[in-house]
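Structure record follows, encoded as structure tokens.
Just one protein chain is left out here, and the rest sit where they should.
Chains: A and B, in written order; residue numbering restarts at 1 for each.
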Amino acid sequence: MSEAVEQPSPDSPGFRRALKKLASRLPLHTVIVIVVLLWMTPAFGLLISSFRPPSEIASTGWWTAFQTPFKFTLDNYRTVLAQNRMGQSFLNSLIISVPSTVIPILVAGFAAFAFAWMKFPGRDFLFIFVVALLVVPIQMTLIPVLRLLADVRLVGTFPGIWLAHTAYGLPFAIFLLRNFFAALPRELLESAYLDGASNLRIFFRLIFPLSVPAIASLTIFQFLWVWNDLLVALVYLQDPSKSPMTVTINNLVSSFGTQWQLLTAAAFISMMLPLALFFALQRYFVEGITAGAIKG
Amino acid sequence: MPRLLTKLLESNRQRAGRPSPRSLVAWLWLLPALAFIAVFLIYPVVDTFRISFMNADSTAYIGIGNYVHVFTSRATQDALLNNVLWLSFFTLLAVGLGVVLAVLTGRVRYESLAKAAIFIPMAISFVAAGVIWKFVYAYSPEGFSQIGLINATGTSMGLPPVAWLVQQQIAYTGQVLPTPLHTNNFALILVGVWMWTGFAMVILSASLKGIPVEIIEAARVDGASEWQVFWRILLPMLSPTIAVVATTLIIQALKNFDIVWVMTAGNFNTDVVATLMYKQMFNFRHFGQAGALAVILLLAMIPVMLINVRRFRA
Partner (left out) sequence: MAEVRFENVTKRFDDTVAVSNLNLEIPDKEFLVLVGPSGCGKSTVLRLLSGLEELTEGNIYIGGRLVNNVPPRDRDIAMVFQSYALYPHMSIYDNMAFGLGLRKVPKPEIDRRVKGAARILGIEDLLKRKPGQLSGGQRQRVALGRAIVREPAAFLLDEPLSNLDAKLRVQTRAELSKLHERLGTTFIYVTHDQIEAMTMATRIAVLDKGVLQQVGTPRELYERPNNIFVAGFIGSPAMNFFQAIVIQDPDALYLDSGSFRLPVPSLKAAMLIPYLGEEVTFGIRPEDIYSSEYLPTGIATPAVVQAKVDVIELMGNELFVYLVSGRYQFLARVDRRTNARPGQDIELVFNLANMHAFDSRTGKALSA
């Protein structure tokens, strides 16, 4: 009575079962693949276009590039890279981004250490206040800071923008680092104190090395944010010779409305560094964001 | 001098065995950060507030004149409505897609690859994104060959080409909608969604993985279909994270400047408060009005800030 006649053969070969499983999962795979393709198409289009001569770009869609005759060229990249502007811009982006990443991490690190492991009146309130600053739109700060920088003659200088980016990056950095520091085992720090270590030593020899994941996330985050920034550079760094890539490209967009071939190559070049960084350190980037959002 | 400093910072050597007791030491560690914050964040907020009550070059007080002007000006009202459009549709789409994608990718082996592909747009600058999407939206007059992806697809299906970034009626039907529901705004919002869905998806995916698998199994044994598991178990358990993601996105939507600036410079009725403010600052050089706009932006953020703080306390 247990070998009921209408039941499917119990001992299906594993292959048939696997096939059935695949079939039932086909819709899932299809949806994901379609979404991924849709997502990557715009950027892909840009990439292809950057290898096409201006005449082609202006007249036909990028997908036609795959039909004979193939008309690919490296000229766009050559022109863009040859222009002093672009090379200089890349350098400027670097000059702006690196200190703007290193300084906030250090400053935030000190503060986060205090918030995490030191007791003082108003600690929690102050911390919440700092984190609340996350919502302050940069726009609120533009005019006064611009005036301030003008007064100390730092407008259009690199140090000026370093200071600005440091300050803007602090709320998030302090938030992230403090949460991470606070999660470190108390016993570790206590045994260091018992051994006679000072705060400074504990900070650099113990906390910093242990916080590599958080610091890595923060570094990538801050670096990308500064590298990709347009508004802050536009406002505080009004000297064209010091423009980072974002500003230069933005100018290309507005002024070279129809010289799209240069635009494509320029845009792609500006994307190279962030993308490379992202791929290399994807894990940290993601962990950073997640930690920031979920810890709360 | 350096010795004094290190002495101060190392003060607890005498009190080995207990975490730093003296508040003074703590404040020293906090000083650099607090200095930066005070100068670049707090003072400006206060000062912008002050400026908003003054005239164009901040030489005289004019009371609430700027606010009156700003609120009654058509430009501001439109910009405000556009911001509302952004914070509703942008957030809704990004979070909705993020949730769905988090759930879907969690079930396939190539999960990391798929997530990376969707997340990539976060790594590039808004400017680069603007260029990319300019290509997608490109418009050539009817009869000419289309180079923009959307119009090419549209014309190949017999539909007329649309100037997505300019056009304000509903595409293909010429139907006019009340402000701010213009199609070109949605074209911009789509770019934002393209960039930020990855963010939502990644966070939601991590949160999803935090849900003990036994709870889902219990639901399955209890009789839930996959759909029911999603609606009755996963979503409710994800709601705290969804709230966090949504508030972050709303803040982004309110602050949003780059996308709009690069693609349309705020023209064609796509202005948002941020771009309007920029124009006031640099084109019209009316700092008073620019300040008023900034303050309005901040006030809009306050409810969001309160939600964040409240959650943090909990």
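Going forward, a residue touches a chain if its C-beta (ideal position, glycine included) is under 8 Å from a C-beta of that chain, and two chains touch if they have at least 3 such contacts.
Everything numeric here is computed off the predicted structure, so don't read it as measured data.
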Per the touch definition above, residue among B:Ile42, B:Ile62, B:Ala75 or B:Ala224 touching the missing chain: B:Ala224
Option from B:Pro141, B:Gly158 or B:Pro212 whose C-beta touches the chain left out: B:Pro212
Residue numbers in chain B that touch the chain omitted from display: 212, 214-215, 217-225, 228, 232-233, 236-237, 239
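Assume only the chains that are shown with their structure count from here on.
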Between chain A and chain B, centroid-to-centroid distance (C-alpha), Å: 14
Chain A - residues contacting chain B, complex: 25, 28-29, 31-32, 35-36, 39-43, 45-46, 49, 57-63, 107-108, 110-111, 113-115, 117-121, 123, 126, 128, 130-145, 148, 163-164, 166-168, 170-171, 174, 189-190, 193-196, 198-201, 224, 227-231, 235, 245-246, 249-250, 253-254, 260, 263-264, 267-268, 270-271, 274-275, 277-279, 282, 285-286, 289-290, 293-294, 296
List of chain B residues in touch with chain A within their complex: 6, 9-13, 16-21, 23, 25-27, 29-30, 32-34, 36-37, 39-45, 47-48, 51, 101, 104-105, 107-108, 114, 116-121, 123-128, 130-136, 145-149, 152, 194, 199, 202-203, 206-207, 210, 241, 244-245, 248, 251, 254-255, 257-258, 261-262, 265, 273-274, 277-278, 281, 287, 290-291, 293-295, 297-298, 301-302, 304-305, 308-309, 311-313
